[in-house]
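Apart from one protein chain that is not included, each protein chain of the complex appears where it belongs.
Our next item is chain A:
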Amino acid sequence: MPAPIRLRELIRTIRTARTQAEEREMIQKECAAIRSSFREEDNTYRCRNVAKLLYMHMLGYPAHFGQLECLKLIASQKFTDKRIGYLGAMLLLDERQDVHLLMTNCIKNDLNHSTQYVQGLALCTLGCMGSSEMCRDLAGEVEKLLKTSNSYLRKKAALCAVHVIRKVPELMEMFLPATKNLLSEKNHGVLHTSVVLLTEMCERSPDMLAHFRKNEKLVPQLVRILKNLIMSGYSPEHDVSGISDPFLQVRILRLLRILGRSDDDSSEAMNDILAQVATNTETSKNVGNAILYETVLTIMDIKSESGLRVLAINILGRFLLNNDKNIRYVALTSLLKTVQTDHNAVQRHRSTIVDCLKDLDVSIKRRAMELSFALVNGNNIRGMMKELLYFLDSCDPEFKADCASGVFLAAEKYAPSKRWHIDTIMRVLTTAGSYVRDDSVPNLIQLITNSVEMHAYTVQRLYKALLDDISQQPLVQVASWCIGEYGDLLVSGQCEEEEPIQVTEDEVLDVLEGLLVSNLSTPVTRGYSLTAIMKLSTRFTSVNRIKKVVSIYGSSIDVELQQRAVEYNALFKKYDHMRPALLERMPIMEKSASNGPTEIVQTNGETEPSVEPKHPPPVTQPANQANDLLDLLGGNDVVPVIQTTMPTKPASAGGELLDLLGDLSLSGGPAPAPAPSVPTSQPPFLLDGLSSQPLFNDIAAAAIPPMTAYNKNGLKIDFTFERANPNPNIAVITIHASNSTEADMTDFVFQAAVPKTFQLQLLSPSSNVVPALNQGTVTQVIRVLNPQKQQLRMRIKLTYTLKGSPVQDLAEVNNFPPQSWQ
């Protein structure tokens, strides 16, 4: 039997194949040869054959028939065999195969082998892919090796222990004794892997973390090691571009982060070294920046003093100016994480961030956009919006929807004037009109309706936009609606804000009819335009033309359109007496209840107070017609109104909440005074003389006992109460969410709804991550207005992600203590 061909020979041969078919043929031939060789239990060439099989496996061909052969190689006494055998095991076997367990005994023997390179192979394999059963069986061996004086083995044992702990967390305790003097090693390999092991233990177990903080005094030890690394002279063995062992430095910084988190003493102990690293690290190469980056992450996460935090943010600011795009990328990512907590510091770098909008890299652009929106406030709105609109014009389609939504939200919150607001909306609709989200159309219509004095200007601008372009559906829909509502203003040339255009009724109807017939219009748009035409029948004089159009569409193929036309037809005939009333101008619309988390930035101290107490917001009832609105504009009964601001996320929580509640409605619309037209960042509590921060000084409030509102699946939510001073009708509830499971709950959102007689305002949460194992709480303030002193009831909705799976739950809260609502 000729010897099987050598590995390199095979590789050379296969590479000469000119087609996929030719390659497959060669592979099949060789596999057949290998199979028969395996069947003959050929010991000599088993290693060679398995190596060839591994090559073919990398090309994508099946190699499962070699799995057992790997085991035989591992069991062999020859080092070559073991080397290939273990490699094969790591490539072909994984813990899903039963065959995998057969390795356990071999690994056990090899862990105790007299040659360290064999022991190394076994440790590597176990640490790379050992299953939980294997880890359980072999943990003792690993623990033994963790205590050896042989640093080659000790470092591998440490990482192997990390794997064991990940697979079988209960075994963590047994490795504790062996960690005792790991950090007194001089060998960098052992130091590095030991820090990794300690990190793993501290991250997994708060008890371990506490133990290492207090009993082992880990922080001073780490600080000492880090200091030595920085201060020591050139060490050729560990040097990377003038920096001594950057890998170790980074891992130490990361462990310090975990130790310093939520712990004042530890944070203080590491303050100096962090400042030292932050100021002394060489930044000309990536390696220095990698260390600085880790330092910044640590500073931001521990309880560092404000000077250090500012230093960290300034480092990020410098990163933003770096030529290296990778550095700019990590800077933007980090700034995005800190913008909520260190808002003012990040604001200082606003112009650099805005410049990044012009970057060529998609990821950098996206982050710059998100960060820019987070930085918009009442002071910089005009400048920022200019940049963002420019970005909207020129960015890739994948950004346009998010950017448009962001612009709308920012405009709604901070618009310096109604005219500016309308102009901004127009700009978005005309430049990115097709990318605007569907829910923008009703939101914009509501906005426009409520900006009463801008109607003439708005309809004129929209009309002009339609003349240019009817392809962008959201624009067309909003425009149709407006023309239907305010067409009379259009033809009478009433616009004050700009030069009124001269347009006749026929011209307007031409445009609307053009929408009906155009191929570009979607069925929804056609519906809008037909309705608009109909509305004009009470505003225009050329009713006959409208009647004709409507009757034509009575036989439209589109069922929706047909139905509308038929009903409108009926309005002309049998129900003509109702037509004027039905088609009247729409009243000011209420804002729908959006009880999701509000933006933190709303009152960052830099926005101007915006509420004019002269015209208190009128209270409108949903059923009222426009006539009643005229009555209420005098503004008699003033009821303090709690207005919630829009959540930052484009997908508003408002819609879902309406389902949750049925029909809670917040009454109140903006006064027709020159105040910003939309719910502003300052809640109208100002009308009551309440500051935006409720005063918690009411002694009576201290008597309200706290309660547990929800306790399920490890998530517990407690309510504590205060009375807002001086309005005793407002209860201020603080929720405290804690998590007793082993994993963090991320993307945590708390929503609440109350019955109709109450009004509710939800302020921003402290965070949206509830740390595992009760390591911290998320707090959020709810203000409930209860003028009728009814019994407080609440329905809450909780959403979060736990271990990668989304979780959602609804609950009723009925156990409020009587003092909270009486």
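Note that contacts are C-beta pairs under 8 Å (C-beta built on N, C-alpha and C of every residue); 3 or more make two chains touch, one makes a residue touch a chain; residues count from 1.
Just so it is clear, contacts and distances are computed from a predicted model.
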item	value
Candidate names "DELLA protein", "AP complex subunit sigma", "EXTRA-LARGE GTP-BINDING PROTEIN" or "TAFII28-like protein domain-containing protein"; UniProt protein name, chain not shown	"AP complex subunit sigma"
Touch criterion as defined above, residue of A:Asn286, A:Gln340, A:Ser542 or A:Asn569 at the omitted chain	A:Asn286
Touching residue (missing chain; options A:Leu176, A:Ala743, A:Val781 or A:Ala811)	A:Ala743
Candidate in contact with the missing chain, chosen from A:Cys70, A:Ile225, A:Leu335 or A:Ile364	A:Ile364
Residues in chain A touching the chain absent from view	7-8, 11-12, 15, 51, 54-55, 58-60, 77-80, 83-84, 87, 91, 94-96, 113-118, 120, 123-124, 127-129, 131, 150-152, 155-156, 159-160, 162-163, 166, 188-189, 192-193, 196, 199-200, 203-204, 237-238, 240, 245-248, 250, 254, 286-287, 289-291, 293-294, 297, 325-330, 360-364, 743, 803-805
